[in-house]
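Here the complex is missing one protein chain, while the rest keep their positions.
Just so it is clear, A and B label the chains in written order, and each chain counts residues from 1 on its own.
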Amino acid sequence: MMIKEVITVILLVVGCFFFLAGTLGVLRFPDLFSRLHALTKADNLGLGFIAAAMALHIGSPWAALKIFSIWFFTLLASSTSCYLIARFQKEKDQPTDRKEVE
Amino acid sequence: MDIIFIIVVVFLLLNIALGLFRVWRGPTVADRLLTTQLFGTTGMAILLVLAGYLKDLNLLNVAITFNVLAILLVIGLVQVWKKKKGESP
Partner (left out) sequence: MSVLIDIILAILAIYLAFQSLLAKRLTQTVFIFFAFGLALALAWVRLGAIDVAITEAAIAAGFMGVLFLDALRDFSPRTSNNQEKTEAAKDIFSKKNTKSLLLPRVALVLGLVLFLLISLEAIWNIPDGGGLTVSVETMLPESGVEHPVTAVLLNFRAYDTWLEIGVILLGLLAIFATGGIKLYLKPDVPAQDILLRQVILFFTPILFLFGAFLLYIGKSGPGGAFQAGVLWAAIGILLHLGGKPVFSMIPRWLGQLLLTLGLGFFLLLGFILMAGGATLFEYPPAYAGVLILIVETLAAISIAAALTAIFANLNQMQEKPNDIESTT
C-alpha cells in the first residue's frame, strides 16, 4: 500500500516536471517550430506520467483502460496538430512551396 | 495523499496561467493557437488528477471532450485559413 502511494507521487512529480518544461519552452523558445516541439512532446509525456499515476491510484482495470485510451488519442491528436500547424506556418511563409508535390 | 493532488492541480493551473502570456506575445495566429493546445493538454491533466481526487470517473468524459475540441480547433484553423491562400495568390 505504501509503495503504491510512493510510486504515484513520483509519477505525479515527474509529470509536473515535464509540464513545467513544456510551458517554459512555449514561453522562451525563439520561433514557432521550436515552441511546437516543446509543447507537443513534453506536455504529452507529462500527461502520460500523470495518466499512469492516476490509473495506479484509481486501481480499477476499466478506468485504467479508459485513461490510457484517452492518452493514446491525445498523442494522436497532438502529434497530428503539431504537423498541421507547422505545415500551415511553413506554407504561410512560402506560399508557393509544395503545391506541386502534393 | 489528497494534499499532494491539490498541490499538483494548483501547480498545473499556475502552469496554464504562465503559458497564457504567449497569447499576448505570440506574433502569429499559430502561436496563439499553441496556448489553446497548452490549455487543452494541461486541462486534461488537471481533470485526470481531479478524477483521482474526487473519485469521480465521469470527469474522464470531460477530458475526452477537451481533447476533441483541441484537434477540432487546429483543423479548423488550418483548413479555414488555408482557403485564404487560394483567394489572393
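Just so it is clear, contacts are C-beta pairs under 8 Å (C-beta built on N, C-alpha and C of every residue); 3 or more make two chains touch, one makes a residue touch a chain.
This one's a predicted model, so the numbers in the text were calculated from it and none came from an experiment.
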Touching the missing chain, which residues of chain A? 73, 76-77, 80, 83-84, 87, 92, 102
Under the stated touch rule, tell me which residues of chain B contact the chain that is not displayed. 2-3, 6, 9-10, 13-14, 16-17, 20, 23-24, 27, 29, 32-33, 35-36, 39-40, 43, 46-47, 50, 53, 56, 58-59, 61-62, 64-66, 68-69, 71-73, 75-81, 83-84, 86-88
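Criterion: only the chains that are shown with their structure count from here on.
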How big is the gap, in whole Å, between where the Cα atoms of chain A centre and where those of chain B centre? 10
Touching residues (chain side chain B, partner chain A) in the complex: 1, 4-5, 8, 11-12, 15-16, 18-19, 21-22, 28, 30-31, 33-35, 37-38, 41-42, 44-45, 48-49, 51-52, 55, 57, 60, 63-64, 67, 70-71, 74-75, 77-78, 81-82, 85, 89
For a test of understanding, state which residues of chain A touch chain B in their complex under the given definition. 5, 8-9, 12, 15-16, 19-20, 22-23, 26-27, 32, 35-36, 39-40, 43-44, 46-47, 50-51, 53-54, 57-58, 63, 66-67, 70, 73-74, 77-78, 80-81, 84-85, 87-89, 91-92, 95
